[in-house]
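FYI, not all chains are in this one, though none of them got moved.
Each chain carries a letter (A and B) given by its place in the written order, and its residues are counted from 1.
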Amino acid sequence: MADIFLRNDWYVAALSHEVADGPAAFTVLGEPIVLYRDHVGVVVALEDRCVHRQAPLSLGTVEGDRLQCGYHGFTYDRTGACVLIPSQDRVPPDARVRAYPVRERHGMVFVWTGDPAKCETRAPFDFPYAEDAGWSCHTARLHGRFDYRLLIDNLLDLTHLSFVHKATIGSAGLARDDNTTTERDSDRVKVTRWSPDIEQAPAHVEITGYAGRIDRWQIIEFTPASFIWLQVGTAKAGSGGRDASDKDKLLDRHALHIMTPETAASTHYLWVMANKAGSLSETQEQILRDRSIEAFNEDIAIIEGQQSRLDPSRAIVDVGSDAGQIAGRRLLERLIAEDAGG
Amino acid sequence: MADIFLRNDWYVAALSHEVADGPAAFTVLGEPIVLYRDHVGVVVALEDRCVHRQAPLSLGTVEGDRLQCGYHGFTYDRTGACVLIPSQDRVPPDARVRAYPVRERHGMVFVWTGDPAKCETRAPFDFPYAEDAGWSCHTARLHGRFDYRLLIDNLLDLTHLSFVHKATIGSAGLARDDNTTTERDSDRVKVTRWSPDIEQAPAHVEITGYAGRIDRWQIIEFTPASFIWLQVGTAKAGSGGRDASDKDKLLDRHALHIMTPETAASTHYLWVMANKAGSLSETQEQILRDRSIEAFNEDIAIIEGQQSRLDPSRAIVDVGSDAGQIAGRRLLERLIAEDAGG
C-alpha cells in the first residue's frame, strides 16, 4: 500500500502551552515523539523510546538541557546523543535516539518527521496573522479517529456547512457551488467561494446581532500535507463583500486549520483563529470560540462516521463541488510519491 | 472460509417502534443498513453509506419520503436513487445506494439481504399469533457478542434449562432427554420434548402461584436462517398436558425467537411472545416478561462465555440431546451452500 504520509515535511506536534514542565508525549505520523523544553525554554524533540530497553522517555525527567529516562537513567542531549549512563562511566558511541528538527512559532511546536538533512528545504507554515498585533488570535485542539485526509476533503468542500453545521456556522445558501473557482499550482490548491445574498448562520447571528441577509466569502488554501488557511467573512448583502466599509462588514477572519496525522486512522485537529483586533468584544470572541469548537466537533462526528463506513470495494460518485478536494488529493499524492522517490 | 450467512433470506433488522422519527442504523450480516419511515409511515431500508463520500446516511435527516445525507445533502428516494445534489442541478445516473427489500409485520421490520430480484421467492417468517386477537403479544430485544448459530444450538437443546435457568424458567426434571423426538424436513427442524411429572420452574411458581408437580411440553421448530418457534406450556401433572382443561392448564404460550446476525461474532436477539388472551393478569404478564429477560440474559452470559472459549483445534463430544442442533446445523449449512451456488 502506498504511504499516506508526506515524510519530509513540518508538522504541528503540539501547541506551545502543552510543552511546559516535564516531557510530553505526542504521536505524529505513527512515530512516538517526546517534547521538552531546555533550561532557557527551547523545545527539543526526540524519539520517545530509550535506546537501552525502549522505555518511553516521556516517563522520564528533564535535567537542565537534557532528558533522563525514567527507567535506568540514560540521559540524552538535544541531538539525541546519550551523554550519561548512571550505572557506569563509559557511554557507548552508538547510544543515540533519533532527534527531530523542531521549530516553535505561532504558539505551536513544529517537528520535521523526515530526513533531518532536508529540513531546511522547506519552512514551517507561515501564518502572519499570528504575529500581527492587528489581529487577535487563539489556538485550540481536538482529536479525531479518522484518516487526516478526510479532514482535508472536508475543508476543501464547504458545501457541507449547510448540512453538518446548519445549527452553528452554516446556512442553506452555502450548499450551492455556483460561484466557486479552484486554482491549482505546484504546491497549493486554492478554492474561492462567493455566496451572495444568503441568510446568516445561527452562530453568526448570535455573535453579530445581525439577522438580515448577507454576502459571505470563503477562500480556502490547502498547503500539503497538513495546513488549510481559510479567509472567511460576511458583510451585509450588497454592501461590497470583502470591500464593504467597516460599518457593513460583520465578520472578517483568518483561520489556520491543521490536520496533523497521529496514525493512519487518527488525527490531531488543531487551529489558529485570527479576528481583526478590536472588531469583536471579549464576549463575542468567546462565543466565536465556543461555537467553533461545537462546529468542529460536528465535523469530527460526521468524519468518524465516514471513516467507519469506508469501503474501497464500493464505487463513489464525484460531483462538481469535489473539484477542490480532488485537486487536493492529487497534489498530496504527487508530493508523497516524489518524496518517497527522492 | 465458508460463509456462515444465508444471504438470500429475510431478517428482522429492527422492532417497529425502533424506527420512528429520523433514520436509524442497524447492522445485519455485517452490512450497515439505515431504516426510516416515509411521510405515510412506510419503512425504507437503504445502504447506510452515501455514494458521494461514504458518510453514514443514518446521520442525516428524513425529508418527506426521502433521506438526505448529513454531510453534503445528497438525497435518496426509496429505491436508493440519488434524486437531489444540493450543490448542483445535475444528478449523475450512477448516483445510487443499495436499497433493501423491506416488509413490516408482527411489529417487526424485515429486510432481504440477498439479491433483491429473489425476494419474492420466500416470504418473511409468519407468526400468526402476533395478528390474532386471541393472543396477547409483546416484542423485545437483547444483544449478544456471539455467532448467531450458537443461539440456534442453545434453543434446539432445551436440556440447558435445568442448568442455565435453574433460578428462573428451568427445573431439574428438564435435564433428561428421554421423551424427545427430532424431525427433519427440507427446510425445517422440529424437536418435540415431553417432560411429565416434574417440579415447576421458580419463575412459573411465581407467575401461576402453583407449586405442585407438572407436565411440561416444549415444541421447538427451527426455520433457517434465524427463526425458532417455541410452543411451550405446563399443566398440572397427569391432567392431560396440552389437552388439559383450562382449570388444569397453567401456561400455554407461543414464542418466536429471532437471532439476526449482526456480524460474524455478534447477534441481535429479538423475540415475540404470545400468551392466550385473558389467561394471565397484567401483573402476571409483566412478571413473565421480566423473568424472560432475566432468562435470556442468562443465555447470553453462557453463550458469550462459550464464544470466548471456542477452539476448533479441540475435539468436541456429541450426545443424544444434540440431535436437534446437529440437524439444525446441517440444514443451515446445506441451505447456505445451495444459496451460494445459486
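To be clear about the criterion, contacts are C-beta pairs under 8 Å (C-beta built on N, C-alpha and C of every residue); 3 or more make two chains touch, one makes a residue touch a chain.
Remember, predicted model here, so these are calculated numbers, not experimental data.
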item: Assembly copy number, counted for this structure file with 2 shown; value: 3
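The rule we apply is simple: only the chains that are shown with their structure count from here on.
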item: Between chain B and chain A, distance of the C-alpha-averaged centres to the nearest whole Å; value: 47
item: Parts of chain B lying in touch with chain A, wherever the complex brings them together; value: 32, 48-49, 51-56, 59-60, 68-73, 82, 85-88, 92, 94-95
item: Residues of chain A touching chain B in the complex; value: 153, 157, 159-160, 162-164, 175-177, 301-302, 305-306, 308-311, 314-322
